[in-house]
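Submitted below is the structure of interest, expressed as C-alpha cells.
Of the protein chains in this complex, all but one are displayed in their positions.
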Amino acid sequence: MATCVVARKVQFCAAHRLHNPGKSDEWNRTTFGRCNNPNFHGHNYEVEITVEGEIDPETGYVVVADRLKRIADEHVVANLDHKNLNLDVPWFTNRLTSAEHLAVYCWDQLAGRIPTGRLTSIRVAENAVNSVEYRGA
Amino acid sequence: MATCVVARKVQFCAAHRLHNPGKSDEWNRTTFGRCNNPNFHGHNYEVEITVEGEIDPETGYVVVADRLKRIADEHVVANLDHKNLNLDVPWFTNRLTSAEHLAVYCWDQLAGRIPTGRLTSIRVAENAVNSVEYRGA
Amino acid sequence: MATCVVARKVQFCAAHRLHNPGKSDEWNRTTFGRCNNPNFHGHNYEVEITVEGEIDPETGYVVVADRLKRIADEHVVANLDHKNLNLDVPWFTNRLTSAEHLAVYCWDQLAGRIPTGRLTSIRVAENAVNSVEYRGA
Amino acid sequence: MATCVVARKVQFCAAHRLHNPGKSDEWNRTTFGRCNNPNFHGHNYEVEITVEGEIDPETGYVVVADRLKRIADEHVVANLDHKNLNLDVPWFTNRLTSAEHLAVYCWDQLAGRIPTGRLTSIRVAENAVNSVEYRGA
Amino acid sequence: MATCVVARKVQFCAAHRLHNPGKSDEWNRTTFGRCNNPNFHGHNYEVEITVEGEIDPETGYVVVADRLKRIADEHVVANLDHKNLNLDVPWFTNRLTSAEHLAVYCWDQLAGRIPTGRLTSIRVAENAVNSVEYRGA
Partner (left out) sequence: MATCVVARKVQFCAAHRLHNPGKSDEWNRTTFGRCNNPNFHGHNYEVEITVEGEIDPETGYVVVADRLKRIADEHVVANLDHKNLNLDVPWFTNRLTSAEHLAVYCWDQLAGRIPTGRLTSIRVAENAVNSVEYRGA
C-alpha cells in the first residue's frame, strides 16, 4: 500500500487586530506595529490542510476530495469567512489572532474529523509573503 | 516620440464593511450578504496604477519608477494600509467602501500628482477573482 | 455619475480536442499539433467577465457582486465544468473548441443577462501563457 | 559537503475520468461526483520533482539543471502531455487516474533515472487548490 | 466574422543596467538608483504579445498558436534570453535598457512577422509589480 500526502487549500477573508490587553498600549504598538490598529485591518487568508494516509485502491484517493472540502468549509471557512477574528470567533476571546494561533485553531477544528488518513499539517498564509505551519502538539 | 503605458502595483491590507445606513438592515443583508457583517471583514488589496506618456529619451522612462512608487506609497498606501476603511479614512465617511469607490479614491489621490505622463487607469483587486477599473470621470 | 469597469473570474476544467472534420487527418495534425489528439486532452480554464456601467450610489457597485457570480455560475460554469467541450456542449457541435470560440460562447450566454451595466469583454485563459479576449460582434 | 534539496516543476495538460469499473454507476457518481463524467474532463497539471543530494563543488549543483529537465520531459511530460490518461497511458489501464496515482507513476518513471542525488518527493497539483505528494514506498 | 484578441506570454531572463553615458555619474545614481549598479543586475522578464484579428472558421484561431510561439521564440526570446541587454543586444547600443524600450524592441521584432491578424500590444513585466505596454507608434 502506498502512503501519500494530500493537500487542499481553502480561503477566507477576515478582519483582525493584534493586541494583548494585559500589556501597555506602548508595548502593543512597539510589538505589533500597524497590526495593532484599534479599528482592525484585514486579510485574504489561505489555509492549506494536509492529510497523510494510504491510497484506497477502490477510489485512488487518500481521502475523498469532496468530503475533505465539505469538512473544511463547515468547520473552518464558515466560522472565519467575512468575520472579525477578535469579535466574532469565541475561540479567540483569550488568544491573540496571530497566524500561528489561526493554524492551531484550524488544527483543533479538523484533526478529529478527517474521515480517512490523519491530519499532518495546517499552513496559514496571511498574504503572499507570510505564512505559518502547525503540525500538531 | 513613442507613447507607452506604465503600470505599477502597490498593496495594502484593510478592514471594511459594506453597509448603507440609509437602508434597512434587511436590505443591507440581502444586497451585501456576508460583506455586511457588523464587525467588519478584510482583504489584501492590490492597486494597479497606470500612467500613459511619451518615453523620455534621457531616462528611457515614461515616469521615473521610484518617484511613482513614492507618490503611491505616500498618497494611497500610507492612508489605507492596516486601516479600517469605514472608520479610519475620512473620504469614506459618506461613501460605501466598495472596490469601485476605492478606485475613485485612488484616482483622486493620484491624478494631480503624476510627475510626467498622465494617469489613465486605477485597477483595484480585492482578491484573486474580483477587480474593478476606473479610468476617470 | 462615475463609470467603472468590473471584472470577475470564474474557473472550470474540461476536456477538448481541436479537430476540423472537413479537413484531412494530415491537415489537422499539422494545424493543431498535439491539440488534435483523438482521445482529447484538457485544461483548467479561467474566464474573466468584464461589465461596464455607472456606480450605483446606493450600493457602491456597478453590478451586485453576488448576482454576477450567480449568473456566471448558472450560464457558463454549470455548462462547461467537468465536461467534454466537444461531446457534452451542443453549442460546439459544429464549431471548433478553440479558446476564441469559448469566449464567443461565454459572451452569447451572458450578454443578455447582465442586470446592470453592460458586458464589454470576455477573456478566456487556457493556461498561464495563452488567453483570448472577445469584446462582442 | 552540504546537502541540498532541488525542486523542478514541469507541466502537462491532459484529459481524464475517475471511474472504477468494478463498482456500480451509482457508487461511481456518489464517490467521484463530476469527476466521473463519462466523456472525461481535464486539467493543467503541475508536477514538482524533488531531488536531494550533496552539492558538487565543481558545478555548484546537486544535479545539473538541464539534465533533470530533459529526464522529466522524456519520461513524464512526453507520456502525459496532451493525452487522455485513461485511454492513452498504458500504466493506468488497471488504475484510477487520481492525482495520487499520477504521483506514483511519476516516481516510478523517474526514481531510477536521477543522475546524481536521489528522488525524495513527487508533488502533483491538479489545480491551484488540490495537490498530492508521494515520497516513495 | 468575429474579431478576437489573442495574447501569448513568453519569458526570458537577462542582466541589464540603466545608465545614460551622456550624463554625470551623480545624475545616473539619482535617476536610476540601484538600477544604475555598474556591474549590472537582472530580472526574469515576461513579455505578453497581443494580436487582433478575425477568427478563422477553419481553425477557430485568430493565429495558429504554435506559429505565434515559434515567431516569438525566434525573434524575441532567442535574442534576449540569458543575455546582457546592454552588452549582447546591438539594438540597445545607443538606447537605455528600460522596460519601455524593451517593449518597443519586441514590437519592432514582431510587428512585420505576425502571419494572420495584426500586433496590437506588447506588455513587458520586469517583476510582479512593474510592467509597461506599448501599442505601436
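Here are a few things to note about the model shown:
So that you can tell them apart, the chains are marked A, B, C, D and E in the order they are listed, and the count of residues begins at 1 in each.
Following the convention adopted for this analysis, a contact is a pair of C-beta atoms (placed from the backbone, for glycine too) under 8 Å apart; a residue touches a chain by one contact, two chains touch by 3 or more.
Since the structure is predicted, the reported quantities are computational estimates derived from the model, not experimental observations.
The chain that is not drawn here is touched, among residues A:Ala2, A:Val64, A:Val77 or A:Leu96, by A:Leu96.
Considering the whole complex, the residue from E:His16, E:His101 or E:Arg123 that touches the absent chain is E:His16.
Annotation for subunit D: contacts to the undisplayed chain at residues 2-10, 55, 58-62, 64-66. Not every partner is drawn; the one left out touches subunit A at residues 18, 20, 22-23, 31-33, 35, 95-101, 103-104, 128-135, 137. Contact between subunit E and the unshown chain involves residues 11, 13-16, 34-35, 37, 39-44, 81-84, 87-88, 126-128.
The criterion applied here is as follows: only the chains that are shown with their structure count from here on.
For C-E, the matching interface among the pairs A-B, C-D or A-D, defined by over half of the contact pairs being the same residue numbers, is A-D. Note on chain placement: the centre of subunit A and the centre of subunit B lie 28 Å apart, centres being C-alpha means.
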